[in-house]
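Not every chain is included here, but those present sit where they belong.
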Amino acid sequence: MRRRTRVGKSWGDGVITQLVLEDTAIRRGGRLLFEGVSLELRAGQACALTGPNGSGKTSLLRAVAGFVRLEAGAIRFGAVEAEEARGGGLHIVGHADGLKPARTAAEELAFWTGWCGGTEASARAAAETLELQTLLPLEVRRLSAGQRRRLAMARLLAAPRALWLLDEPLSPLDARWREAFGGLMRRHLDGGGLILAAVHDPLPIPTVGLDLPA
Amino acid sequence: MSRLLALLGRETALAWGRGGGPLVAVGFYAGVTTFLPLAIGSEPARLAAIAPGAAWVALALASLLSLERLFERDYEDGALDQLFLSPVPLELTCLVKCLGQWLANGAPLALAAPVAAISLGAKPELGPLAFACALLGGLAFAFVGGIGAALSLGARRGGLLTAVIVLPLFVPPVIFGGGALDAFAGGLPWTGGFALLGAYALGAIAVGPIAMAAACRNALS
Amino acid sequence: MSWAPAFLSNPERFMAFSRWAAPLLGAVALGLAIWGLSLGFNVPDDYQQGQTVRIMFIHVPAAWLCMFIYVCLAAASFLSLIFRHVLADAAAQAAAPLGAAFTFLALVTGSLWGRPMWGAYWVWDARLTSVLVLFLLYLAYMALRASLDDEAKAARAAAILALVGAINLPIVHFSVDWWNTLHQGASVFRAEGPTLAPVFLEPLLIMALAYMATFGALWLVRIRGEVWRRRAEAAALRAARA
């Protein structure tokens, strides 16, 4: 109950309730990575995107986020226009996290939370959930791989958006944090969120599978 | 709005921290005031005549050199992706980035320009105009240069490309500003050149962000 | 693009049209050039410029044309950017080297003329500088196209540059009014009508038409080459995938 209201309140009207890929195909550097890939994801569902290296998982995530143009097919976000969905309806977290090594974790968290539409309070809450408090005064350069990934993930929590696009989210995390992030993902799904995650290992939540061919 | 302010703060801090602002201001100031008398001989009349012009050219060249940093890092480390995924139109984002670049690079230079000119022996009356020209010119350079920086994202030999693209577009403001300074120093009407410089800067602010955003979208795809 | 002539937006029909249009324009250009040059060589010496006035028939049309080509380049770039039209992009790509060549011609002939007229091959006056900028813009356009691997990306980036660079065109044209330049002001395209004596005006206009036709013919040929190149590449790609 509580969660439903949160959803309605902070995600706004144009909240993504569905992610549909229709017969999509992507071409990179003259090579057709895949074609005819379809998917239908409803609110509360997660999809584990698998496939060998170079099969186009990252490219597909970036196509959903609007960076990469489809060679064929379409991507739809339910009742929401693609423009609107990409302008504040989804998060993408990947290897290139956009964190500047020379700035402190606190500066980066504050800026990106604000940029994504979160508040100072939500940033603090996210830092608490991800146990970043003691790390905040450190420069990003000094963080360990797992700590840095957690900092990048903080914006998922600090600025609630319905669709999470995750590129190998678990790989630098330790066992405890894989577990804990599983819990966060479950909570996101329970609140009506959607997750599309490119992975090489199974996720600790129930998922729909989508396997890209080599 | 608060987002844009935060972005402006971040961009300024990054450009400043990376060495753009103070480096350019201090280096420029020291360079112009110490090198020029050494190289030209300290004949006051001669020095005074070229001081504002030299300051002006140094501004253009310094802007040119700091350009390549405007988008490249953000492009490579993924920050540009995140900036893109926001209700803020990319055009505004680009505008704010250029403003930040200008605050960190152009503004300190504009402050240094009249100081350098006057300490070289230009008439003190020239000070305000040199400052205003440098301020406006810095804006034009930042916004026009941003186009070049964005267009050459992801290209081989990005730096060369930026220079090749940007240099021709730098020529008009250099002519306008130099003309205004020269006319003022010679006691001629200078408002025409200054107005054209302002118009060019305004035009750059109007057109630049659109072109930059289009170029960034193109590079991200 | 509903308002654009259908035969221009359809590559097939463009190829069919240009197959006979290009040689025809070439022939027209040759004829006009012979006519214009023979008229031009028989004009009386100018009371001020003497013999050297004849450079005008080479210089002025080249100067006009290099601006006109940029207009074509910008228009084609606009069409390719907004409507993603491949033929428009091919046209833009084909126009750039031609523009650079004619700008170069204008610069060289202008310099040669400047030596007797002003006593120097080059002065940093606004008209001359802005034409140099035009030349640099053509080079920048070609450099940008050449240094992005992805052809679609390169096309869009170059189109953006072409549109931004169009700002230079009014500067070239009005520089003689905005600054007091050594270069003379407009004497043909003026609101009050040309001030040039008809003996000079007639061969000048004929030469201008000859230049135009030359450009038209070369442009069509280059676009055809571009279309062929792209077809060949697409075919090679298809063959590689099969």
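Just so it is clear, A, B and C label the chains in written order, and each chain counts residues from 1 on its own.
Note that in this section a residue touches a chain if its C-beta (ideal position, glycine included) is under 8 Å from a C-beta of that chain, and two chains touch if they have at least 3 such contacts.
In this text the structure is predicted, and so the values were computed from the model without any measurement.
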| request: Give me the full-complex composition, label by label, with copy numbers. | output: A x2, B x2, C x1
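Assume only the chains that are shown with their structure count from here on.
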| note | By Cα-centroid distance to the whole-protein Cα centroid, the innermost chain is B
| task | Would you mind checking which chain's C-alpha centre is most distant from the centre of subunit C? | result | A
| remark: Distance in whole angstrom between the CA centres of subunit A and subunit C is 50
| remark: Per the C-alpha means, the centres of subunit A and subunit B lie apart by a whole-Å value of 37
| query | How far is the middle of subunit B from the middle of subunit C, if each middle is the mean of its Cα atoms, in Å? | reply | 32
| Where does subunit A touch two or more other chains at once, residue-wise? | none
| query | What residues in subunit B touch two or more of the other chains? | reply | 221
| task | In the complex, go through subunit A and note every residue touching subunit B. | result | 62, 65-69, 86-88, 90-92, 94-100, 102-103, 107, 110-112, 114-117
| note | As the complex stands, subunit B meets subunit A at residues 2-3, 6-7, 10, 13-14, 17, 73-74, 76-88, 220-221
| Of subunit B, residues touching subunit C in the complex | 147, 151-152, 154-157, 160-161, 164-165, 167-169, 171-172, 175, 179, 192, 196, 203, 207, 211, 214-215, 218-219, 221
